[in-house]
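As you look at this complex, bear in mind that one protein chain is not there, while each of the others sits in place.
And then chain A:
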Amino acid sequence: MSFIDSLMAGLSLVASVEAFLALFVGIVIGVIGGAIPGLSATMAVALTLPFTFSMQPITGILLLLGVYKGGIFGGCIPAILIKTPGTPASSATILDGHPMAERGEAGRALGMALWASCTADLVSNLALILFAGWLASFALNFGPPEFFALILFSLTIIAGVSGDSLLRGALSALLGLLLATVGLDLVYGTNRFTFGDPNMMGGLNFIAVLIGLFAIPEIIAMAWNPTAHLGKARALGNAKVTIKDYIASFRSILRGSLIGVFLGSIPGIGAAPSAFLSYSEARRKSKNKANFGKGEIEGVAASEAGNNGVAGATLIPLLALGVPGDVITAIIIGAFMVHGLQPGPMMFILNVDIIYGLFIGLIVSSVFLFIVGSVAIKGFRFVADVPKRILMPAVLILCIYGVFAVNNNIFDVGVMFAMGWVGYVMMRYRIPAAPFLIAFILGPLLEDNFRQSMLMSGSDPSILLRGPITWFFWAMTLLTIAAIGRAIMRKQAV
């Protein structure tokens, strides 16, 4: 199929009011979800997932992508106005955004955040379109040993960079891998940790685990301290962002977008490190570096470009390799699975219309984000006024309905509650949840590829090092461990 044919196939799939409406509504939900501290883009995507079950695959996935993109931008609103990031990715925005708000320039900071976000989003989407197909065609050469090495590399990097400790990240990933062994064995069909319960034989439901891990701990945390969220919102002020501001910050926006694209395309790194790297690079290169941290608009632009640059790029490993780039794309993979789609190189052959439909939708999403974001900035005071002690019970009810709807099974609701407590304990012990979830998703794939490799080679482990692709991923895994180990040693030495 030629590029034009693929594009036309995608257009025929996505050119409907329903699909674009889903995308638009998704962005609205995402911006609101991201703007409510404690709700976060991740939780917004997780809570929207059950509503996509009855939709067409492309419509449902576009809805979730809209929530993702809206959520990443929405997180900057409370970061600037109440010094509380709506999502972890917006933490860097606080550094200059809130000082600007204190000076009465919140409207200007939010305007720049929106312009930088939309620019970075567009750059990121273009990178996805350019590189995903190329990477997928390359990945068609992968066999089980290559996939095993790739997944191991992804898990190593996710475990290493998700929290502040490699060992805690590794523990989280191991717990996720262990939980993924529950159910019938992939080859022999024998029971593993099923306790004779038929509900356990298919393994634990992925959506119950993810909602339990990311939504329920926030509800439990509210029971621990119901008043922890209270803060004071700043007024928008009269100052507005101008074209001159945008042009002055354009280099930082572009640099931040490219940093976002690069880091986003490596599975596991995510938006927060990208925002901080983009911010520190902007400060290093800026003429106003002394002003950074005191309310420099270029700092807001750089951090927002850094985190939004990731949003499209995280879909590169997801679509091309079937490996989620961050925790939100790990949730979005659930929507693919529910609709019987398996992201990965074969999807570029079997479902090319969906791939190109997504590309078209993503390009349009940047425009929608600009429209929704402009309104959201003005409407934040209404979002900020939503009483969180009413919101959290509503989230709990939504979780119960949503998780039940996956399989019409009350057992899944119990799994969600149990995982909620696991997630809360992990939160208290500062164990990152992202490696757990991604390992839980990739666990069966990792084991399956390992066992297939062993079957191919007659149990000769040297097959795991059979060629340049596996050497590359093993080398990257070792390099990652060495780099993280070195960083820890340096931190301890300081």
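Everything below uses one rule, namely that contacts are C-beta pairs under 8 Å (C-beta built on N, C-alpha and C of every residue); 3 or more make two chains touch, one makes a residue touch a chain; residues count from 1.
Quick note on the criterion: contacts and distances are computed from a predicted model.
Protein name for the hidden chain, per its UniProt entry and selected from "Tripartite tricarboxylate transporter TctB family protein", "Thiazole synthase", "FAD-linked oxidase" or "SUMF1/EgtB/PvdO family nonheme iron enzyme": "Tripartite tricarboxylate transporter TctB family protein".
Screening A:Leu171, A:Leu277, A:Ile332 or A:Val422 against the full complex identifies A:Leu171 as the residue touching the chain left out. Remark: the omitted chain is touched by one listed residue; of A:Leu341, A:Val367, A:Leu398 or A:Leu445 this is A:Leu398. Of the options A:Phe142, A:Phe368 or A:Phe417, the residue whose C-beta touches the omitted chain is A:Phe417. Listed for chain A, the residues touching the missing chain in the whole complex are 50-51, 53-54, 165, 167-168, 170-171, 174-175, 177-178, 181, 185, 187-188, 190-195, 219-228, 387, 389-390, 392-394, 396-398, 400-401, 404-405, 408, 410, 413-414, 417, 420-421, 428-431, 447, 450-451, 454-455, 459, 492.
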